[in-house]
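The complex is shown incomplete by one protein chain, all other protein chains being positioned as in the whole.
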Amino acid sequence: MSGAVFPIATLASSLLVAALIFLLPERAWWARTSLNLGASLIKLGLVGWMVWGLHRGLDYAVEFPVVAGVSFVLRADALGIMFAGLSSLLWLFTTLYAIGYLEDSPNRKRFFGFFSLCVASTLGISLAGNLFTFLIFYEMLTLSTYPLVVHRGTPKALAAGAVYLRYTLSGGLALLLGVVALHVIAGDIHFGEREVLADLGAEWHPLLVSIFVLMILGLGVKTALVPLHGWLPKAMVAPAPVSALLHAVAVVKAGAFGIVRLVYDVYGIELSYQLGLMHGLVAIAAVTIIYGSLRALAQQELKARLAFSTVSQVSYIVLGVGLFGPLATVAALSHLLHQGLMKVTLFFCAGNYAEELGIHRIDELDGAGWRMPLTSFAFTVGALGMIGLPPTVGFISKWYLGVGSIEAGMPWLLAVLVTSSLLNAAYFLPILHRLWFRVGPAHGYGDWPDERRLGRMETSGWLLWPTLATAAFSLLAGLLASMPFSPLEWAARVASQEYVL
Amino acid sequence: MAMLPEAVMVALDVMLAVLLLVMALACLVDRCLWRACRNFVCFAVLMALTWWQLGSPLLAVVEAVLGAMLTGLSLFFALGIDAHHRLPRRDTLPGSPPSGLKSWLLPLAWLVMATTASLLLLVDDAGTSFSEALMVLDLPTIVGLVIIGLGLWAFTRHRHLLRRLLAFNVLGSGVFLVLAGVTGPRIEAQALILAGLIVALLGSLLGASLIRRLFLLDGRLALGSGPGGAE
Partner (left out) sequence: MNDLAALGDEALKLTPSLWAAVWLVLGGPLLLGLVALYWPPRRMLTVVAAYLPVMAATGWLIVTVAASGPRHASLALGELTLTWYLDGLATLLMLLTQTVLLASAVFAVGYCRAAELPSRPAAWLWPLLGGLSSGLTLIWIAADLLSLYVGLELMGLCAVALMLLPGEADALAAGMRYLLYALVGSLAWLLGVSLLLGAWGRLDLAGLAAVAEPGTVTTIAVALLSAGLLLKASIFPLHAWLAPVHGAAWIPVSAVHAALVIKASFVILLKLWLLLVPGQVVAAWGLGGLGSLAVLWGGLLAWRASGLKALVAYSTVGQLGYLMLAFPLLIGTSDAVATLAWRGTWLHLAGHALAKAAMFMAVGSLVLATGRSKLSELAGTSRRLPLPLLTFGLAAVTLMGLPPSAGFTAKWLLLQAAMQGQQWIWILVLVLGTMLTAAYLFRMFRHSFDEQAPPLTYRRLPPGMDLVPLLLALAALALGLVADLPLNFLSAQGASS
């Protein structure tokens, strides 16, 4: 039974922290900070232990019935632990970053309480062992992110929160209907029991297709698939660490991860392919990739450009899922991690520019690379990764996607990939150009919008070190891609499990 | 009593029934509140006599004590008969317009009830026509049904709270009569009526004290907002 302890302890580490933080008074900075950091380290350790255990063939699962026929299942499988690892790693850095970012601002207790709840939900999503459990944490994520989105309490933030809720709650309802319908047809399907739906007769297929569409509608809202992406750019009003979390692990990734689960572990690739669902996914993903990039090109605000870039980048995952073949699967799964590392770095940098220099618009960035070299270096790493230049992680994702699309017999997708990479370059390279090659306040021309001098280095250490760490991780993940336990290697391991069956 | 000839008994019954109806009507239509309350006490005494006549002395005593005495007292208390601030002697509020929801809902319910009662007796003998069925209905049931009708009409039509309370009490008596008529002399029926009488008394007590307090607080005499109780 010792296998049951780990998933529960991992989940409890953030849930308990959330409860404790709510109980602590607002002033208890030290207690709150040490709780936050302690818990995230413990969790990282627990997840690491489970990764090692899975490697040795151990099984970590816990299950109990909620009502007759429906169980609450937590199970750490290779796919789930991948996402759990990403979220616990990034939680640590985002927490560090948020502590610095929210220095002296009001409502920190509320912020960190819901922050922990949000991470608990993400972990729950990754460890969920069936659709019912997944749904529980998926909705919990909606609820716990709302206070973070409206954290600033400005009319703009409140309006964004309302839009966010409208999208996500409707999406949650669509997902709920789909899950219940699957349940009525086939009972409680644990993730990985692909044969349940595959064994249903052909007369069920039309129904299965409509349920799939319904659930993709539900998951697509969080994944920000076009045309369900409307909430994402609006949610930019949230504080930078929240945006980082939303874009890198929590919300959009939860949706993408859900699609991965749905296709690989509930319907199964074979059945999805038979039902013709994959073509639909590929089409939507291709449209979203191009559309997101085009919109990003038109944005003049840094965070808004990054937001539309997320719309585009997350759909690489969906694209990989939609392509039939192990290489595309590897691409999808590894991009789940790669995009998180790169995007979190980029948002940290955007936050640093805003905090230190008051920069929000891209045309204010002229020469900022000489004022904040380390941050700008991190930004450059992330941006080049997004474009897909070797040897960054982005290159690995795109390479596998390209090979995968040829393998799946859809070479025209190469055109989509190339177009998207060109667009990525078109909206990231001008930023890099401004950072490094334009003269600006750093050279004595004009002033920064709102310079604050937060630390002895280019900015406060709380803000700088997490940024550098995530940038380093995204570099290392690319350079050491063939080492054991790298995202790519682990994704290949998962993919081999999917295609053995 | 047993020595009286059959015809006299029937005549007594009919007389009592007619008196009951007259008193109920007098209690419900009189706009003079004091007289309406007095008429209600008379009605309750007649009800007690009816229970006696129907062979349940227990109910007669209870009706006399609870219905006539205590309910009467509470009504007069609501009027403020011995206090400084009396309720206005007459109800000058206009009746509610006949188009309101309640005014058609309740009479409709009444129609349902009336047909039910007659149908109930038709069940035994499917061949009987409606008029024959009416003949089979015994006197208390018929009187009860008519009183229910009167009470419901008054309850929906009046807006003065005291008159609505009176209407409720009359309505209740009608229901008890139907209950006794439909079920016959059963211990369960008596228990139900007993419980019903107690509930009616408690309700009247609560209602009377409410009416009094509402009037004292801001002169309200009907439901709805504002001192006049305009809906």
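Each chain carries a letter (A and B) given by its place in the written order, and its residues are counted from 1.
Methods note: contacts are C-beta pairs under 8 Å (C-beta built on N, C-alpha and C of every residue); 3 or more make two chains touch, one makes a residue touch a chain.
Please read these numbers as outputs of a predicted model, since none were measured by experiment.
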item	value
Selected residue (touches chain absent from view) among A:G85, A:G129 or A:P147	A:P147
Residue, one of A:L20, A:A61, A:L158 or A:V209, that touches the chain absent here	A:L158
Residue among B:V18, B:V61 or B:A195 that touches the chain left out of view	B:A195
Touching residue (missing chain; options B:V8, B:V61 or B:L223)	B:L223
Residue numbers in chain B that touch the chain omitted from display	101, 106, 109, 112-113, 115-117, 119-120, 123, 155, 161, 164-165, 168, 171-172, 175-176, 178-179, 182-184, 186-189, 191-192, 195-196, 199-200, 202-203, 206-207, 210-211, 213-214, 217-218, 220, 223-225
Residues from chain A at the interface with the omitted partner, ascending	22, 26, 64-68, 70, 72, 106-107, 109-110, 113, 132, 135-137, 139-140, 142-143, 146-147, 150, 152-155, 158, 161-162, 165, 169-170, 172-173, 176-177, 180-181, 183-184
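Operating definition for what follows: only the chains that are shown with their structure count from here on.
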item	value
Centroid spacing, where centroids are CA-atom means, of chain A and chain B in whole angstrom	72
